[in-house]
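Before we start, here is the structure in question, set down as structure tokens.
All protein chains of the complex are present and in place, except for one that has been dropped.
Then we have chain A:
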């Protein structure tokens, strides 16, 4: 019960040898040994008291969450809903934070080297890229310098504020692999194009407002206007944009 320092010899001044070493006082305490007689203080019932579930051999405890028969809290309330496996979580970053980072010298941008997820993560502006970065417009009154940024998504007010300050925003589609490559700085692999309709085409209804990479409204990288303005547009993107927007002017064979 009481911790006893197990030092055998006092440290003697004189030569150090294998027989006159001892541990630091108070660093070692004796083990609690149950069921070894009365005087130890832990004999007979060995600290368990008398009878009952807790005195038994083995676990002696009911399963986790059991409340003695009362309906446990995990069963009181009904299950609800489902978890969307395809949901995307974007790491938000506001304009005032970016301006602060630029003032500290932790972020720089130019049209040829825009701010991407890699720079934001490395400088500590975001702690985790999740499924991509979304640029939000909170604190836009603090934005002074022109920034050139390519997030996964951007809010309308953020786009307005950045372009007012003289910068540029182009939203690029990053799937999981493309995002990992962007953060690691790998350029040997080609980034995949968006495949889901919600990612490609604008679906503006009263209830939903999906992401659209072919729309200039959100500075999508596959919109024709963006391709003409972006200094780093790939030829592959131009081709993709043409093919993805072909449906707007396609003619179908009429049935005879």
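To be clear about the criterion, a contact is a pair of C-beta atoms (placed from the backbone, for glycine too) under 8 Å apart; a residue touches a chain by one contact, two chains touch by 3 or more; residues count from 1.
To be clear about the criterion, contacts and distances are computed from a predicted model.
Identify the UniProt protein name of the omitted chain, choosing among "Large ribosomal subunit protein uL4m", "Sorting nexin-2", "N-acetylglucosamine-6-phosphate deacetylase" or "6-phosphofructo-2-kinase/fructose-2,6-bisphosphatase 2".
Matching "Large ribosomal subunit protein uL4m", "Sorting nexin-2", "N-acetylglucosamine-6-phosphate deacetylase" or "6-phosphofructo-2-kinase/fructose-2,6-bisphosphatase 2" to the record, the invisible chain is "Large ribosomal subunit protein uL4m".
Which of A:24, A:64 or A:83 sits in contact with the chain that's absent?
Among A:24, A:64 or A:83, only A:24 touches the chain that is not shown.
Looking at A:16, A:55 or A:177, which makes contact with the chain not pictured?
Answering carefully, the residue with contact to the hidden chain is A:16.
At which residues does chain A meet the chain that is not included here?
Residues 11, 14-18, 20-24, 27, 105 of chain A touch the chain that is not shown.
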